[in-house]
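Following: one structure in structure tokens, then a few remarks.
For this depiction, one protein chain was excluded, whereas all remaining protein chains were kept in their positions.
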Amino acid sequence: MRGPQKAKVVEKSFIGEDVFILKLLQPFIAEECRPGQFVNVRCSPLYEPLLRRPLSIFDVDREKGEFSLLIRIVGKGTKLLSQHKEGDELDLLGPLGSAFPYNQYKNPLLIAGGIGIAPLYFLAKTVDHPTIIFGAKNKKELYTLEELREFATVLVFTEDGSEGEKGMATSKLHRLILKHDSVFACGPLGMLREVVRIAKEAEVPSFISLEERMACGFGACLGCAVKTIKGYKMLCKDGPVMRGEEVML
Amino acid sequence: MRGPQKAKVVEKSFIGEDVFILKLLQPFIAEECRPGQFVNVRCSPLYEPLLRRPLSIFDVDREKGEFSLLIRIVGKGTKLLSQHKEGDELDLLGPLGSAFPYNQYKNPLLIAGGIGIAPLYFLAKTVDHPTIIFGAKNKKELYTLEELREFATVLVFTEDGSEGEKGMATSKLHRLILKHDSVFACGPLGMLREVVRIAKEAEVPSFISLEERMACGFGACLGCAVKTIKGYKMLCKDGPVMRGEEVML
Amino acid sequence: MNLSISLGNLWLKNPIIIASGVFSIDSAPYFPLPDIGAVITKTITPLPREGNPSPRLWETTGGLMNSIGLQNVGLKRFIDEELPRYLELSLPIIVSISGEKEDDFPQMAEKLKDKGVSGLELNLSCPNVERGGMHFGKDAEVVKRIVREVKRASSLWVMPKLTPQAPDIVETAQAGREGGADAVSLVNTFLAMALDIKTRSSRLGTLMGGLSGPAIKPIALRMVYEVAKAVRIPVVGCGGIMTAEDALEFIIAGASAVELGTVCLLNPSVPSEILKGIKEFLREEHIGDIRQLIGSLKTSNNG
Partner (left out) sequence: MNLSISLGNLWLKNPIIIASGVFSIDSAPYFPLPDIGAVITKTITPLPREGNPSPRLWETTGGLMNSIGLQNVGLKRFIDEELPRYLELSLPIIVSISGEKEDDFPQMAEKLKDKGVSGLELNLSCPNVERGGMHFGKDAEVVKRIVREVKRASSLWVMPKLTPQAPDIVETAQAGREGGADAVSLVNTFLAMALDIKTRSSRLGTLMGGLSGPAIKPIALRMVYEVAKAVRIPVVGCGGIMTAEDALEFIIAGASAVELGTVCLLNPSVPSEILKGIKEFLREEHIGDIRQLIGSLKTSNNG
């Protein structure tokens, strides 16, 4: 049976005003998870919020049996999560959903927008010699850029030019994409639309990690419907990573 | 307008496994409150629990503008309160309700049972040369006994004899009461019934602090009805301290 | 920026009304009176009522169950002792009335007609002793008759308060309008239960109580939408409103004003907070008049 698991908070660290990393001890999930997958986290033992919150796996240390989440506070669930302390126990379900098909492509191009770095960080650690485009509003929102640079080639774009090139993550994509056999992306919807459009033009397969409101996270409620060319798919089971050409964004 | 106030947590200290003291900075309440009164505390900014929780004022330091609550964890509201840290802000309404009529009697006898010490500690500090009977299940539940002994004559009873005399707080009341012109009590319902019965026999006026489920705490909802010989009274406004002879326990 | 609205002949400086049962004249100092559009009194009955045995309250997830039982001093003492104090608040005062038989309503209206009140809310969620205890509000014909008789007995502004237990709340609202109501308010509490599993008995002193609070909001909002769409008199929305956003949802769904109930019990300052939130929203959205929002819901994209 694959019911909810307990995970112990090993470390919590704020890396921005409203963004923090939660490192959790949970050997089963740490062992099983693949980049792109997520966990569905109960934010309170009470019924507010009632539902779990889906969060991508951001980093893994399989030896220690630990994995991390990169979380931005946007509402009551993420706020409650930010109040957890080391040693607290969290109730979560996972690993859930589909992964990026990283071992089917030799030379993928990774693209992250803002907090969309969460699943791509783990992905970048998994592929060989990764190249990643990392875009954000400004320098402050380039979460974990320093760490990323230690193991990946990072092309940085900021909207205000405060770091890297001034512009959107997708501004040079049509040229950069030519050297790659696939694109793996996560970020705001507008960015994903651009990624898919450019990838289609270049005839390169794209895989994007999407978001949709969820209840169960394990395919039971049919609540997280995403429209695709093959009809509705469930984001929690058939996604969150989906083929760009198939989704109707 | 007497709306809710903000109070800053100055100190939280556990004095038993599930009992803690919360010291709060709130000059208005610290100035205005009298022994027997309570505050109605919001335990969470969310809606679970929905209602405030009534808690007696346990101690006051008017010079510093501080007052304290003595709280036993019994459910979700008190549990949430126990998780507050120094510096946190609490939302509370008060001071509310009636006080013990401490300045109408020269020589009152105080009786507390267990956590019922909360309002009586403040009361004992307020009256001259207080005598207080303090009963509890066992030594561990004689909260703040040491501090109390510094300014009051304390007669201790425990059900298991682990401190003071073995027996109930009321076991010698019929004799002790004779030296006093009034009885002020707070504790479990069974104890209060006994107090009222014995006080009636001795023809000594008794004042007891009662509990009832509350919503508003300020007399608006008529939810905290207590049956008295004069019909229903509202515990939050006409109480929580009521004349023993009037309440139908 | 205009925040005033009118409910037929009744003009309010803003759409925030304190619902019946969460305000007493002695608790007035806890409320921010200048920010309130109108106050509805606790329901008054012809004769004094001592109310239900305790416990009268039970908290549920996101909700509050109550079984107050219409405790009140009766019409005579209300008029003599409480009403003068209400009228000193310098706010429109709407008196909530109820009774045990149909005739009670017009008789009470008659006695209140020249006492300076701004109008009447008819609490129809209580047992009709002439009809085996069925609540007045469950029978559309009875609602129509009561409203008509009340209008006949006085020239006062009249608003029946609908119960969600009605077989068809839209039909009941229509009946109210046909009887001559100036507005309708909805909803009153949902009949509900909670049990103590150890004692195998009700958590309340009565078998059932009325559920209110944020738990019921999505259902109340749906009912307000349905009524406002169907009935051509102003609708006052009520049920689980906690925030400015909640209040705005009711207005967008078609309510001309809102009643705040349970939320006042946890935070009597809430009318100010909601008023402020509404003003901020109107400013951000560049809406000059709150009346533009009433019923502005777009239903085109969805069935």
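Lettered A, B and C in written order, each chain numbered from 1.
Keep in mind that, in the parts below, a residue touches a chain if its C-beta (ideal position, glycine included) is under 8 Å from a C-beta of that chain, and two chains touch if they have at least 3 such contacts.
The model shown is predicted, which means the values in this text are computed figures rather than measured ones.
Touch with the chain that is not drawn comes from one residue among A:R72, A:K139 or A:K237, which is A:K237. Only one of C:L124, C:L211, C:L265 or C:I290 touches the chain withheld from this view, namely C:L211. By the touch definition given at the top, subunit A reaches the unshown chain through residues 1-4, 42, 47-52, 91, 93, 212-216, 218-227, 231-232, 237. Although one chain is not shown, part of subunit C still touches it, namely residues 53, 60-63, 65, 167-168, 190-195, 197-202, 204-208, 211, 213-219, 221-222, 225, 240, 242, 245, 248-249, 252-253, 281, 285, 296-299, 301-303.
Please note the rule applied: only the chains that are shown with their structure count from here on.
Taking the mean of the C-alpha atoms as each chain's centre, subunit A and subunit C sit 47 Å apart. Distance between chain centres (mean CA atoms), subunit B to subunit C: 36 Å.
In whole angstrom, the spacing between the mean C-alpha positions of subunit A and subunit B is 52.
Within subunit A, residues 47-48 each touch two or more of the remaining chains.
Looking at subunit C, residues 61-62 sit in touch with two or more other chains.
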